[in-house]
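The complex appears here minus one protein chain, its other protein chains still in place.
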Amino acid sequence: MTESPALAIKDLRVTFGDTVRAVDGVSVEVRPGEIVAVVGESGSGKSVTSMSTLGLLPPTAEVSGVIQVGGVDVTALDGAGLRAIRGAEVAMVFQEPMTALNPAFTVGWQVAEALRLHFADMSKKRAYERAAELLEMVGIQDAKRRLGQFPHELSGGLRQRVMIAMAIACEPKVLIADEATTALDVTVQAEILDLLRDLRAELGMAILVITHNMGVVADIADRVVVMYQGKVVEQATVEDLFARPQAEYTRRLLTSVPRLERGAHRARARTALREPGQAAAGTPALALSDLVVEFRGERGSKVRAVDEVSLTIGAGEVVGLVGESGSGKSTVGRTAIGLIKPASGSVRLLGESLTGAKGRDLRRLRRRCSIVFQDPASSLDPRMTVGDCIAEPLIINKIGDRDDRVAALLKSVRLDPSVRARYPHELSGGQRQRIGIARAIALDPELVIADEPTSALDVSVQATVLDLFLELQDRLGFACLFITHDLAVVGLVADRVAVMNSGRLVEEGPREEVLFDPREDYTRRLVASAPVPDPAAQRERRAQRLSL
Amino acid sequence: MNRSLRPSLRAARPLAVLGVAATLLAAGCSSGGSGTAPGDPANGGTPQQGGSVTFAMPPNATPNWIFPIATPGHTQAYNGTIRQQVFLPLYVYDGTDTSKPDVKAGAAELPKYSEDGKSVTITMKDDLTWANGEKVTARDVEFWFNLIKANKEKWATYNEGQFPDNIAKFTLVDDKTFTMDLTQAYNPDWFTANQLTRMSPMPQKAWDIQEAGGQVGDYDRTPEGAKKVFDYLIGEAGKLSEYATNPLWKVADGPFTIKEFTTTGQVTLAKNPKYTGEDAAHLDTVTLKPFTSAQAELNVLRSGGVDYGYLPALALSQQKTIESMGYKVEPWDGWAITYIPYNFNNPEMGPVFKQLYIRQAVQMSVDQDTIARVIWHDQATPGYGPVPQVPPGSYLGEKQKTNPYLFDLDKAKALLTSHGWEIQNGVATCTRPGGGDDQCGEGVEQGTQLKFQLLTESGSTETDNTMQELQSSLSKIGIALSIKSEPLNSVLDHSPVCKPEEAACSWQLSFFGTQGSWYYPAYPSGEDIFAGDAGTNLGSYSDPKADELVKASTSSTSPTAMQDYSSYLAENLPVIWMPNPAYQVSAIKKTLGGVVQDPMAGMTPQRWYLVK
Amino acid sequence: MTRFLAKRIGQALVVVALVTVIVFLLLHTVPGGPARGILGPQATAAAIAAFNHEHGFDRSLPEQYWMYVSGLLHGDLGASYTLNQSVSSLIEQRIPKTLVLTGLSTLVALLVAIPLGVWQGRRRKGLTDYFITTLVFIGYATPVFFLALILVIVFAEKIPILPVQAPQAETLAGLFADSRGLVLPILAGAIASVAVFSRYMRSAVLDNLAEDYVRTARAKGASERRVVWLHIMRNSLTPIVAMLGYQLPVLFSGALVIESVFNYPGMGLLFWNAAQTSDYPILLGAVLVIAVATVIGSLIADILQAFIDPRVRGAIK
Partner (left out) sequence: MTASVPSPVVAAQPAPVVGPYRRMVRLFFANRLAVTGLVLLALLLLFCFVGPLVHPTDQIHTQLADANLAPGVKGHPLGTDDVGRDVLGRLMVGGQTSLEIGIAAGLLATLIGTVWGAVAGYTGGWLDAIMMRVVDAGIAIPALFLLLVSATIFRPTVTTQILIIGCVSWLVPARLVRAEALSLRSRDFVQAMMAMGGSHRRAVFRHIIPNAIGTVVVNATFQVADAILLVAYVSFLGLGVAPPATDWGAMLSNGISYTYDGYWWLIFPAGIAIILVVSAFNCIGDGLRDSFEVRLQGR
């Protein structure tokens, strides 16, 4: 590995305006055939670094330092010079494949454009032929037909493959994958990571992977660069990093990542912990039977989002509901609390029927339940102060003594009571989610629906919020339907786990059984696809998965 | 033909917004356009036979009827103009002399009234024939009369008690002569001008059929038959696109026939080769051209596209330019008066309006001369009474000839103060009620304030400004006038003849005279507007002497009846007399001769001719 | 697609039905009804009663409405009270001319506004953006009749290169034969529209500039010009097209004013004259035709959108 680096970033500094230093003295090198991961949480400057390599930062950014691509300094290039580099020497794959593709043009057109921009003499016909080859190369079957399709007609995984096909169209020396798998389901993510690995082998490209996911890092990277607040805090080979993290931040990061391991379950201090599965003792907090939810789909046809799901949650029990996007898990959660009307089947909340309840009865029943949403930014009314948000359930249910209650609630989610006068947008994501939790427990509920409550958070934040949530659950003893796509998180919190796939409940059982000894193929594949933050273990799992 | 109130807004302001290039050059010219006496505009030269002339019709006057009996909705002025060139009426007035008909243009000799004024005998002219060769006979008039009698409800110009109700008996004397017995004595001038002009012989031998392709018969002589014939003819008359082709309408007796009648309203009259009378047309064709707006007409006028057009009010300053292009600009005065009726039955102000001194004070506050000069750009004539002021004629009473109530605010104010009104907060308030000479007058209560409400027609700058001027000068004598403007139709709807107890009687003053309030037939008597029981006596003006004079003007044979009536009403002020706007300001090519601008808005295009 | 069309046509019929009800009710609240306007002020009470009877105005409102609607269902828009013609033939004569006027001025407006909006969106907050924005706002704020006056003063008077009057020809061929006369009316109509369209376009471009696909295109090495005029433009057209469908009644209102100023014998003048003479059947017919045109216009706009934006196409397939 003594060749000159395909991409060399030296002492990169990027500032926005006068004050904000997004990237502060970053140096990274990627050699041909090497996969380097830049890992960090939001605000670490990892994406700014990747964008600056192609000169894609907005004009307000001031860049200093050197970015060499094949020996050429990108920062010194003018518009035409930059364009010659973009796509041809360095290509990028972005996070959200839906919005990253132009909705108005066919896939073929967009791939062909990437070619024709750099091969001026390539005929249109030839470009399309080459586009088809590229699509085949990235594992898209029936490539000829796909050429004529529009991005919205493809699934997320296919779109990301198209993005990759577009990126490798001109056989660039460097491929930058900026959170390229973040928006994808784990099974798809695994496939895309495989594809990247294959491409590296085939084309000998240098690949820079930008990610926040330690599992992905463990899965794909040769070397890892850890960034924190615009600085590189540690650089090491992937094995060294996971085995012997040097920097304090790296260590903290690694401990924060939930792991899907036997025994990685919380210690429950609860006295009356029931045996898993023994929900029948006492009234169940939630009982769904043969629940069917339908939405009106295209052409007026009905689409079953939830298909005959039956699930029971005992009092004080935490049931994890896992599934990939579109599996119907969130719909189950919302139906459980009466936000969506089921087409058939019944919902019994705390022993009473929700399906038939109306008006006052419904409200009385709802008072005993609450819900925590995924995105704290959108689940808090931006026009209300934090205090008002938390007080809202108290106001709705006409409970007095609000000031004290709000202060107490804030304390119980470990926030300073003075936060109450702030508006949600002034708080960090983790703080906002704490507010969401405070609101959910304001009425001392018997059942909490937690719909991906930590998915939008950085890992270190996620860890603290999960801790908080579990502590509160322990203390208050509410039953909980914990909806998530993250198996490791489920492993951490749930007593029992239910797995959903395309509207159906695939498997349900005690945590240990479902996660470590799944009966169903689907569950097995799901578990196998989740990358674990341990390079050695992940290599093993990968081999296992590919043999599945 | 309906020559009374012209319902259409001729030049609705918004459509007449823009002038034409180069007119700023003309901005310095005097805007005076009146005063040129109607007459022969051809400056010498030799009259030619033949040729074509184009006449511009005002906007919204699209002709849509030629049948001699007009049904409601078909009374536009130009329908009558066209019709009387094709189917000659009994009598036509041409405006040169409002006291007698223009026999040459009609179908009959002058009528002969019995001594007692209760019957009239009419002889048809000898030389007239229909296009099918048949003579025009008294039977043709009877045919018309029978149809009218049986279908009078469908006749647009029917007024209860008037024609044909006032005909007791219609008798054919011989082929050419008939006699009508009247239900009472009438003033012959009135009867000829206002009733006989409506009669029009129709070719009985061609039109007396009950259905398409039917046989000609005497069906009109039974009421049922007359109804059938009428319905059939009206049905045919509704087919506007067939006017030039339908064989029925080919049977004409006038100097012209219809050559073209388009759905957009363009009408071309062609000289009738089969006309046998003494008033044959000089021109080959006359085209009446419709316009969507006055501005459009002006543009075409400027390009020389019409021989006989008009200047919109707002383009009066372009007179010089137009004249330099070979036109003669002449105002076409209407045989009309313009006024604001007082609602004497208004429960609040009625008693006030009934006081003559109040009406005098109001009339003295109307600065007619300045309004006519500044606001109407000299295209309106001050009016002082019930008879049209111009052209002056034998009907104008002495008192009406000159303004009996000159503009004088001090005198007006003195009239009020001397009758016990005091100005409090700018409004005159009655402090001395009672019927005495120095008191407010009978029915006016203590504390009554002179606050009048005026409904006025919207859509005209001139009217708006006139009303503002009125408001302004009335305020100076202590009368607060509040103005509400509405579209013409609403104004008329909101100011009906009413009884004090009716809700509809809340109106006090009403103006609808942007185009002149009332267009008279040739004989300008007031039985329709100023008689106590008249249908259009909107304000319920009631004065025994006036009633007597009105009655005399229609039923006595005294030659001074009209003058007496004119003088009395000029002084008694049944309404506020206002300046009367010209019918239009015409622009006539200097090469066009024989034009008479009939104040009654009629036309005699058969007498027009081109000069070299 | 057929399902989508069926649904949209169903909605459209409801809208048209509502329009007839609204317009019908409105016209029948006008005091006095049309009799006074048609028959003139001198008409007697008996004549008015006869007119009202003949045209059914003495019947109950629902009955009258039913008469009108059943006529409509037979394709009969009624006959004008004053023009002795069927309303449909009148509208048939006038509507092509108005379509030419509004169509051409919209076309001109789009041709100017789209590049202008794109250009402004790119140079947002620049001096030129402020300058053009100011001009656009002034264009929007100027009442059309005032604008027309200024155009006439400038182009027909100070620099006499154009006629002030629109062509008066009866036929479309005649209209185009005198095409110089069309310039000012079209210009007057276009200026106001340019203001609206270019603002839309500017907003859409601003929205799209922030989209991820723009970054992708740049990362591919596409030039800024290509990014803006190809990628962004294509996506920004969707809102314009969507708006065009609903712009029809606005355009018609504009046409009314422009037609009266330039004496253009189109629907606007027909409508205005009918309003002056209380010719209800024409008013009803004209409004109905415009409503139907609007509804069809928005339907076409939807379909056009599908051509521009494949996502919409997917949704209505």
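Order as written gives the chain letters A, B and C; numbering starts at 1 within each chain.
Following the convention adopted for this analysis, a residue touches a chain if its C-beta (ideal position, glycine included) is under 8 Å from a C-beta of that chain, and two chains touch if they have at least 3 such contacts.
These numbers come from a predicted model, not from an experiment.
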Chains in view that touch the one left out, judged over the entire complex: A, B, C
Sole contact to the chain not displayed, among A:Asp24, A:Glu392, A:Asp474 or A:Glu512: A:Glu392
Listed residues B:Ala156, B:Met349 or B:Ile371, member touching the removed chain: B:Ile371
Hidden partner chain, touching residue among C:Gln11, C:Ser70 or C:Thr128: C:Gln11
Contact partner of the left-out chain, one of B:Ser485, B:Ser506 or B:Thr557: B:Ser485
Touch list for subunit A against the chain that is not drawn: 252, 255-256, 258, 264-267, 334, 337-339, 362-367, 369-371, 373-375, 378-385, 389, 392-393, 396-397, 411, 414-416, 418-419, 421-423, 425-426, 430-431, 434, 436, 439, 443, 449, 460, 463-464, 466-468, 492
Hidden partner interface residues of subunit B, rising order: 12-14, 16-20, 23-24, 26-27, 314-315, 317-318, 367, 370-371, 374-375, 456, 458-459, 461, 464-465, 467-469, 471-473, 475-476, 483-487, 489-490
Chain not shown, touching residues in subunit C: 11, 14-16, 18-19, 22-23, 26-27, 29-31, 130, 133-134, 137-138, 140-143, 145-146, 149, 153, 196, 199-200, 203-204, 206-207, 246, 249-250, 252-253, 256-257, 271, 275, 283, 286-287, 290-291, 294-295
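As a working rule, only the chains that are shown with their structure count from here on.
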Length of the line joining the C-alpha centres of subunit A and subunit B, rounded to whole Å: 87
Distance from the mean Cα position of subunit C to that of subunit A, given in whole angstrom: 49
Residues of subunit A whose C-beta touches two or more other chains: none
Multi-chain contact residues (two or more partners), subunit C: none
Touching residues on subunit C, where the partner in the complex is subunit B: 31-32, 36-47, 50-51, 81-85, 89-90, 93, 145, 148-149, 152, 156-157, 160, 164-165, 168, 170, 260-263, 265, 269, 272-273, 276-278
In the complex with subunit A, residue positions of subunit C that touch it: 3, 211-213, 215-224, 226, 231, 234-235, 308-311, 313-315, 317
Subunit A to subunit C touching residues, read off their complex: 54, 56, 79, 83-88, 91-92, 94, 96, 99-106, 113-114, 117-118, 150, 152-153, 163, 166, 298-300
